[in-house]
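Only a single protein chain was left out; the remaining protein chains are all shown in position.
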Amino acid sequence: MRIEKRLHDSKVMLYASPLLALLLTLLSGALMFALLGRAPLHSLYIFFIAPVSELYGLSELVVKVTPLLLCAIGLTLCFKAKIWNIGAEGQFVFAAMIGGAVSLQLAESQGFWVLPTVIISGALAGMAWAAIAALLLTRFGANEILTTIMLNYIAVNLLLWGVHGPLKDPNGMNFPESALFAAQTMLPVLFDDYRVTIAILIALFMLVVIWVLLGRTLLGFQLRVMGENRNAARFAGFKSNALIWFVLLFSGAMAGLAAVSEINGPVGQLISTLSLGYGYAAIIVVFMGRMHPLGILLASFLLGLTYLGGEMSQMELELPKSITGLFQGMLLFYLLACDLLIGYRVVFSNRTLGKHPAIAAAVSTPPVSQ
Amino acid sequence: MRLGHLFKLAAATIFCCATAVNAAPLKVGFVYVSPIGDAGWTYQHDEARKIVQKEFGDKIETTFVESVAEGADAERVIRNMASHGYDLIFTTSFGYMNPTIKVAKMYPKVKFEHATGYKIENNMGNYQARDYQGRYLAGMVAGAMSKSGTIGYVGAFPIPEVIRGINAYMLGAQATNPAIKMKVVWVNSWHDPAKEREAAESLMLQGADVLTMHTDSAAVVQAAAAKNVYAVGFNSDMSAYGPKIHLTSSVQHWESIYRTKIQAVINGTWKADAVWDGLKEGVVALSPINPVVPKPVVAKVEQYKAEIIAGKRDVYQGPIYKQDGTLAVAQGKALTDAELPKIDWYVKGIEGNVPK
Partner (left out) sequence: MDIHLLENVLFAMVRTGTPLLLVALGAMMSERAGVLNLGQEGMILVGAVCGFIVAYTSHNMGFGILAGVIGGALVSLIFGFIALTLIANQVATGLALTIFGTGLSAFVGAGYVGQSLIGLAPLEIPLLSKIPLIGKALFAQDILVYLAFVLFAGIFVVMRYTRWGLIIRAVGENPEVAHALGYKVLLVRYCAIMFGGAMAGLAGVYLSLAYTPMWSEGIAAGRGWIALALVVFASWRTERILLGAWLFGFASILHLLLQGYGYEISPNLLAMLPYIVTILVLVMMMTRKQGQGNFAPRSLGQPYYPQR
């Protein structure tokens, strides 16, 4: 048995592989639940359907999805261009700190400009944090995976310093959290009684923006070419440094918006455990969604659902929280594994290769992407 | 269908919870801030949950959700419980205060109890343990057992709850050893065993010969055991981590509060109030004292304990001096329950400053 590169990516597998992964996850999940002495079907129902069987659950799924999706939108552009920005987490956290500080400053201010100021300051802060990585990459060629990971830690520690220090609520009895934000700095909710804010509309709008950008513009074309082969892009006269700056600043801005959507939405103040790893989860979303706007939309809902399902299964099935991690890990492993079937095929005999010159030729070219 | 069942149950509880006898079991939910598996604060709450579940048998049905972050997730978990027919919901971390209030306003028929906060609503009470009383007694033991004249304390975060315990411990130590000094090291984490151990090592390096901590693991006791230095535990009885050197632990038994609250809801007598229970109610206790502690010291601890329980003695009774020598509590006075949550100073004899 061997694995062989396809001539063209399989259209069938493009859609079949995530379904296959989901099916495998459900089967493994059912097996796991059965081993734990729970009714498998009922457990799966609790995990995947019960959380969204009511309007409230659905609304909460949207709340959970909003920051994930925003971060993932930015990362999609980066990853398309093969700029491996692992730093959405840091950009999120830094933007939260700055956006939060601005929100606190504007507690007494009134006027239509207050909220836009908060939103823009968040986006700018995210861009500023991403700009460091862009500078290090374009000026010094420092590997962006490594610099963005470092910048994540620095940002998290900055936030901790902030909520333990200057941003701490003066009347908060020394607890490490800021004062509650004033109403005029909060994002308006879309429906009474639910926590969904206008941020989801911004996210959906940006999703359409990158869809158009990637599919129908020269910029999108350049990004894709750069992703396929950076040398070719340079050859074609694309300014690759400008492209790097663009994708990193864009994804920083998106992470910044995600931060605002969270702190000026459901949270309403700065706390030390703000991010919960949205920036890292968004990376997974982008890969699950295969860097396609529609794909990341679906993927962010699926991942969001596993969080809600985890809570629900704790309540209804008395399963520990660790089950959520196991389940998520499994889902991701299967998704990543099944993606192989798009670009490659599994061959069961040894002879195919020699008989098909076209395949042999395709195989001998270096792997372009995955 | 399970959900239909839940809905009926919710409706049923809403319509008949005023009656004293309820055919369906009372649904009690617990929201935990960390995994039960990290063996400290949350572990004690869950032990208490198991105890009351056993005691009440099929009269109640308890459930918990662990590791709920104090951000956007908390409100959803609490509201999910409220909307799924839970009658009584305990939220066991300070950071849940605002989310609990929000949900409490939406579900006026459901009862909420929030731990360690300071706000109350019509259907939301709060509860705390007077840990500082246990700390005081433990401090008495520590002060008596120190030979170097310096004891050490590993703190998580400089919040009032922790500082209150630090001062109480010091006051207790001074009751048995007036010349005692204390050093405090902050690790800025509730749970990082390795770091807690290093903090303990650095205290021992500076001459502390009785250690204690306000964090969520037993790493400090272990570190002390490795060096044959005495240690005092917190949260749960930590004698297993160093049987020879473990002097005692100041522990919490939340079941007494949970028992009372659940019984009150079953009886229909529940009301929102601020409960702050300590030694007297058995919420705070001292685990068995190691036989190496001299009899007279144990007797004095027992005597003080009896006096605190009888209301004849107060941990924070004057005269108490701050670090710089200014009088914090005058002779004949004691800090009130309104003043206790606001302590942000160290008593005299503690070295270093409260981090700002």
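By letter and in written order, the chains are A and B; residue numbering begins at 1 in each of them.
In this section, a contact is a pair of C-beta atoms (placed from the backbone, for glycine too) under 8 Å apart; a residue touches a chain by one contact, two chains touch by 3 or more.
Values in this document were obtained by computation on a predicted structure and should not be read as measured data.
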item: From A:Leu146, A:Val212, A:Ala232 or A:Leu294, residue that would touch the chain that is not displayed; value: A:Leu146
item: Residue touching the undisplayed chain, where the options are B:Val110, B:Val141, B:Ile159 or B:Val185; value: B:Val185
item: Residue among A:Ile283, A:Ile296 or A:Met312 touching the omitted chain; value: A:Ile283
item: Residue of A:Ile86, A:Leu243 or A:Ala259 touching the missing chain in the full complex; value: A:Ile86
item: Of B:Glu61, B:Glu201, B:Glu281 or B:Asp314, the residue in touch with the unshown chain; value: B:Glu201
item: Touch list for chain A against the chain that is not drawn; value: 3, 5, 84, 86, 136, 140-143, 145-147, 149-151, 153-154, 157-158, 160-161, 164-165, 280, 283-284, 287, 320-330, 332-333, 336-337, 339-340, 343-344, 353, 360, 363-364, 366-367, 370
item: Hidden partner chain, residues of chain B it touches; value: 35-39, 43, 183-189, 191-199, 201-203, 205-206, 217-219, 222-223, 226, 236, 240-241, 351-353, 355
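We adopt the following convention: only the chains that are shown with their structure count from here on.
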item: Whole-Å separation of chain centres (CA-atom averages), chain A against chain B; value: 38
item: In the complex, chain B residues that touch chain A; value: 2-3, 29, 35-37, 63-73, 75-77, 79-81, 83-84, 94-95, 98, 106, 118, 157-160, 163, 188, 341-342, 344, 355-356
item: Touch list for chain A against partner chain B, complex; value: 42, 45-46, 50, 53-54, 56-57, 60, 63-64, 160, 164-165, 173-177, 180, 193, 195, 262, 265-269, 271, 273-274, 276, 307-308, 311-312, 314-316, 318, 320-322
